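Notes follow once the structure below has been shown.
All protein chains but one are shown in place.
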Amino acid sequence: MIINHPLLGPRDSAEFVYLGDASLMERPDPETASAEDWHAYAYLRDNPAGPHRELWWHEGGDRSWLVVTRNTVTHEITKVEMARDVARKLGSKA
Amino acid sequence: MRYSGFKVIKEALTGHKGWTPAWRDPEPQSHYDIVIIGGGGHGLATAHYLASVYGKHKVAVIEKGWIGGGNVGRNTTIIRSNYLLDGNEPFYEMSLKLWEGLEQDLNYNAMISQRGIMNLIHSDAQRDAFVRRGNAMMLNGADAEYLDLAAIRREYPFLNFDDARFPIKGGLAQRRGGTVRHDAVAWGYARAADSRGVDIIQNCEVTGFRIENGKCLGVETSKGFIGAGKVGCAVAGNSGRLMSKAGMRLPIESHVLQAFVSEGLKPVLPGVITFGAGHFYVSQSDKGGLVFGGDLDGYNSYAQRGNLPVVEDVCEGGMAIMPMIGRARLLRMWGGIMDMSMDGSPIIDRTDIDGLYFNGGWCYGGFKATPASGYAFAHLLANDTPHETATAYRFDRFRTGHMIDEKGQGNQPNLH
Amino acid sequence: MTQKNRLQGGQIDRATSWKFHFDGKQYEGHPGDTLASALLANNVRLMGRSFKYHRPRGPLTAGSEEPNAIVQLRGGARQEPNTRATTAELFNGLMAKSQNRFPSLAFDAMAINDRFSNFLTAGFYYKTFMWPAAFWEKIYEPIIRKAAGLGALSMKEDPDVYDKGFRHCDLLIIGAGPSGLMAALTAGRAGSDVILADEDFRMGGRLNAETFGVDNMTGADWAAQTVAELRTMPNVRLMPRTTVIGAFDHGIYGAVERVSDHIHTPDAGKPRQILWRIYAGKTILAAGSTERPIAFENNDRPGIMLAASLRAYANRWAATPAQRIAVFTNNDDGHRTAADLQAKGVKIAAVVDTRADAPRSDNFEVLQGAQVVDTKGRLGLTFAEVKLADGTMRTLECGALGVSGGWNPNVHLTCHQRGRPAWNEDLAAFGPGADLPPGMSVAGAANGDMSTHGALSSGIKAARAALGLKGKAPKAPEAEDTPVTQTPFWYVEGCSRAWLDQQNDVTVKDVKLSHQEGFRSVEHLKRYTTLGMATDQGKTSNMGGLAIMAELAGKSIPEVGTTIFRPPYTPTAIGTLAGRMRGQEFHPTRLTPSHFWAKERGAVFVEVGNWLRAQWFPLPQETHWRESVDREVSQTRASVGVCDCTTLGKIDVQGVDAATFLNKIYCNGFAKLAVGKVRYGLMLREDGIAMDDGTAARLAEDHFVVTTTTANAGRVYQHMEFVRQCLMPDLDVQLISTTEAWAQYAVAGPNSRALLQKIVDPDTDMSNEGFPFMACANITVCGGLRARLFRISFSGELAYEIAVPARYGDALMRRLMSEGEEFNVVPYGTEALGVMRIEKGHAAGNELNGTTTANNLGMGRMVSKAKDSIGSKLSERPGLNETDALKLVGVRPVNDSDKITAGGHMMNANGEMNAATDQGYVTSAAYSPSLGCMVGLAFVKDGSERMGERMRLTSPVTDLTVDVEVVSAHFVDPEGGRQRA
Partner (left out) sequence: MSKLFRLISWTQKGDANVHNLTPITALGADTPRIDTVAGVTCTEVSDLALASVAVRLGHEHAAAKSLKSLLNAEAPDVGKALLAQPYSAVWVGPDQWMVGADTASHELLADEVKTALGATASVTEQTDAWCCFDLMGDGIGGVMELLCNVNFRAMQSGDAARTSIHHLGCFVVCGDPHGFVRILGPRASAGSLHHAIVAAMHSAL
């Protein structure tokens, strides 16, 4: 597969390390979260057959974490974002 | 129809006119005691044991395509019970025992071939871990055997002993492990279940569950509504897709695992061999093909196909451990979709929805588990209590912290 | 006489003659020949035996779709099983053997199977071999396995090397027939970056096998001229002998280039084959089409071939299987074969055409509305039995029969991403479907453009569309443009032992039985009969099987559908897919800075991940590794030892928020760590399980150096970057690995300070007060070389770790050894390191096995409740905090001579020993020279409360059970006085 890195352009997915669902960026608030929130965060997944927002680390490249929107049925990639930017947006939301 | 030596000879001499379909092709009835979703190995085995062991005959297996078209038809056919943890080992050992009696039970030759499985060891730490595992197996009543380097050299002279980047230091063998003609497992269970009145309904896709005030009343399908006292889901690989129709999120990700077969070769491999310093395991089929595989592609996928990097990774492992296969040719590669669970172990449990039961999360250990999975799921569906060998396979183990993590990789499915 | 069946003409170099051997007999051929064409020219038709019935077989085709002419090429370690004679290029001295026969090809004992074919029908195995139960394993299966397979491996290491490479292009064109060449010409002239790949060694495709012309020259000449022009274009790369094996995601194609298969042995340093990963912006599939046979009784005898292949052998290779041939066809193409061979002087017995209105010919007899119903000839065709239109029979004497049932477009690569082909009514065949792999288009015969002119024009069209070329399209060259309409005719009525899959011996009868038994989907049919699962991947057999299944099911062929085409397009050597990554090069090797020195010292090395580390340093008189290790331990504890610990991961953590960051990463506190101090840290995964441990040294307010275990360095770095970028993006923290930048040595033992004082520059106060336990600093050594000094101890002794830039590591080690002589300094390896850390009760990889918690490790209290850290919340789950949880303890044998085995399980002193009574397991064990017996670390249920308890250690798999005592894990200096001294 080829991931279109926002900075570096098209790069082979073999240069990346896959982590999983991008919801892993939405770590529960340690002050307020319930045990159930932590269980859901760590263990439950939507696992969709279709578009999936997921985390890839460019280990063989610039060491950026990326949020890739990829269709799990066709493998088509429709969006690639710098995870740090996404995380900052999440932060500002919270 | 029973298969017998006499029958085979008679048909051979009379032009095979007397053979009848291995299973019927019925239309669905309006209601069953138990409906199994998924005509794969696990679903068909569940139906067989429901009918033959638990006396349930008003049972249907509904399959969206043709039976045996999922992972039971696209795996590397290995059976073994070489597990470490108490939550797993008794279950897989029961499975191995069921395999050993399967042909007589089903009156169908699935070519169970117990030529052994050998896990190669390449470091001291690995040896310590395998010794612990071998001991766990034996303490659970399974067979295990530790082999030193000399013994490995004797039994597998063709391995790379002299120019290895990660030299072989020994191995853990399970002599009762081996391989099975995978398609025949689906067909054999289907034929046996059918002969006991189970309806096997092919090309019937589940479009939804009918759930009223917390109880599952049946399934909506492409062939209309089918009522059921209980609904059991056994669609590993597609569990996420199916259970979302019941509004459930699972501790599971779907991943693609590739497998490979070479051209037919004169026999070279005694049994199953797994490389301990790379991603490669291999056996040889009765037709002569080297059947081998390795690691997941590593990303969520429902596409039954993979990509080159893993193909190369697997072949690199193969050449590293047995460089005599360099001129053998890879004939076909394919991909199967795995229910990768959060701790690498399966789930056989009731759901929060009354009357809806779940069997999945098999990762890439599903094929060897087929008989025990069917048996334990049948037990759960019949008695509403978990089978004694499957008590640990609960949904809530993640909530309570009772994970069954053989590989110690934690909540990252693609590492299991 | 030699080359009895060599005709005139052809694209072979008659000026040169090459000798080759088949089954020990010598023949002659020419450059340009394939093994098959050369054998046919030498009047050899019999080249192989079938898989199940061992029927005599000759080539069916002239290409990579060949099911029958499969031989064992070369010999010795280069023995190459299952090689197609039809694509194997001839070279001088080629050696080939037939396979799957005993004792000889002409007389094969296993041909007895053919007599028992009534028993060996589809699905036969599943119904039998079950009685008595025990017999399957012991009797039946061994017999079946003996018969398994076709060719044999040499069982020797493949002596050839393989390469892998990457190529990028705007346009990849697969196939160099008329459409592919025309597409390449169009794109090349437009200046785009083009790769043209073809599996053949001569580009041109069917143009080389036909007689009709292009632009007033022969097709072959036009192809040669076009290739010559393309060769002059720097933006066009021609890749002959290159098979594109698979279409993978996002325009990545796998291609195998056969660099040296056409010569005797590869030149020095050159690969046998190269696996190319081709990254294509756009792709044109111009793979042509494959002729399909017609099924009739005994249609598998040597000499019975596809009609166009017969033609190809005559036109391209000037070879014919016989001097008198017949043709059996249901379309006009078959007539071309008769005309072309007749033109080369081959006698035409007749053209048998199933069509009542078949075209007549002045030159040879055409039997309209006739069918071949049976054939004769034990090891090769002698007669064909023909049923004429009026029902009367006629026997044709012929040594070869060309069969043409129409053409199937080669759509395989269009389906590699699970796209489905679409039915083309005119061709009565499947063509490319709508859901092609993104970026791919299809041209020429592969797209159903069967005429030469149609193929040429579609090549132009496809290239212009793919590249979005504007302006007036160039005109396609002049060429024949005969329309093709194909009336389907699949098999001769009433045939039974008529072969569909010739290699796997699947007949019409088998397909009928499969249907009768309910195996009616294409997937069931394939799996039950093995149709299409042979090394030819069903290229010539699938359609016939589908057609018959469709008829039986009363459905149309498209309704029945096809099985899925999967990579590779043709079978691919496993060595090619592995490339150079084998032997010592399987993984890269990481060497420590003291490696070359250690090698001089005769160290024994061990693989630790990709690292090579010194395991111990044997002295000449030492005969057993234990002697060396015990000495290294004793000498270190008695005086001073040095160990290269560079392999530990080192991560440079800087930034204003560095401390805050580490506070989140580690479960214990780091905010208040003073500058110049080191602290032990434990990292949890988010699921509360211990991930890794190490130390963090604070070199400045905003600068830490974190160490990880050797094994987890990579994963920990990834984890820290995840937390930095994805969870705490607004912290000012920067990370970079410095593992390899610094040579880091542990200097341990009571004399370590004394030794280091000779190395460290004087302005560093090395006194216990000036540089206490857990101190760290940037210093200089040896007169001004920058260095880092940490006072940390893994061994439990007074110890330091000193680091210098890696390039000086070798010199520093030598200096430590020379300066240490007065202290009798000893270098120690990983074994002694392990012994000392076990004696000291330090956890390592065996204890941090991914399932253990801080609680298990006896560090439960380290998990700070005062703050949130990764994993702290989920570590509170009940399952991770049970009262009888495993606790890390020490074990020692009650009888000092007994062995402690890592991996052994702990059992109570009395009672049964089984899974139910299991009390834990030993993680690490070693002989302790300090205690004079073996000691171990173990996880024992409620272990911390069982000190002094007698238990049993059992290891049935290594046949050992001993009495042991549970003791503190700190066997040596439990109070820790030494490391603080």
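So that you can tell them apart, the chains are marked A, B and C in the order they are listed, and the count of residues begins at 1 in each.
Definition applied: a residue touches a chain if its C-beta (ideal position, glycine included) is under 8 Å from a C-beta of that chain, and two chains touch if they have at least 3 such contacts.
This structure is a prediction, so every number in the text was calculated from the model and none was measured.
Given the contact rule set out at the top, which of the displayed chains would the hidden chain touch in the full complex?
Touch partners of the hidden chain, whole complex considered, are A, C.
Return the single residue from C:Pro488, C:Pro805 or C:Gly879 that touches the missing chain.
Considering all chains, including the one not shown, the answer is C:Pro805.
Of the residues C:Asp33, C:Glu89, C:Glu157 or C:Asp193, which one touches the chain left out of the display?
With C:Asp33, C:Glu89, C:Glu157 or C:Asp193 as choices, the missing chain is touched by C:Asp193.
Out of C:Thr382, C:Asn610, C:Asn768 or C:Asn908, which residue would touch the omitted chain in the full complex?
Per the contact definition at the top, the residue touching the missing chain is C:Asn610.
Using the document's contact rule, name the residues of chain A that touch the chain not shown here.
7-9, 12, 14-15, 59-64, 82, 84
Which parts of chain C are in contact with the chain that was left out?
So the residues of chain C touching the unseen chain are 161, 163-168, 193, 268-271, 274, 277, 279, 580-581, 585, 587-592, 595-596, 610-611, 646, 652, 654-656, 675-676, 699-700, 702-703, 730-732, 734, 736-743, 763-765, 770, 775-786, 804-808, 810-812, 815.
Just so we're on the same page, only the chains that are shown with their structure count from here on.
Let me have the rounded angstrom distance from the C-alpha centre of chain B over to the C-alpha centre of chain C, please.
Whole-Å distance between the two chain centres: 23.
With chain centres defined as C-alpha means, what is the inter-centre distance between chain A and chain C in Å?
28
Pull out every residue in chain B that's touching 2 or more other chains.
Within chain B, the residues that touch at least two other chains are 303, 307, 399, 411.
Give me the residue numbers in chain C that touch at least two other chains, ranges are fine.
Answer for chain C, listing residues that touch two or more other chains: 248-249, 252, 417, 686-687, 874, 877.
Which chain B residues qualify as touching chain A in the complex?
It is residues 238, 240-241, 244, 249-254, 298-303, 307, 309, 342, 398-399, 411-414 of chain B that touch chain A.
Under the definition above, what is the set of chain A residues touching chain C in their complex?
Residues of chain A touching chain C: 1-2, 12, 17, 19, 24-25, 27-28, 30, 33, 35, 38, 42, 55, 57, 59, 63-65, 74-77, 83-84, 86-88, 91.
For chain A, which residues count as touching chain B in their complex?
Within the complex, chain A contacts chain B at residues 1, 13-14, 18-21, 35-36, 39-40, 42-49, 52, 54, 70, 72-75.
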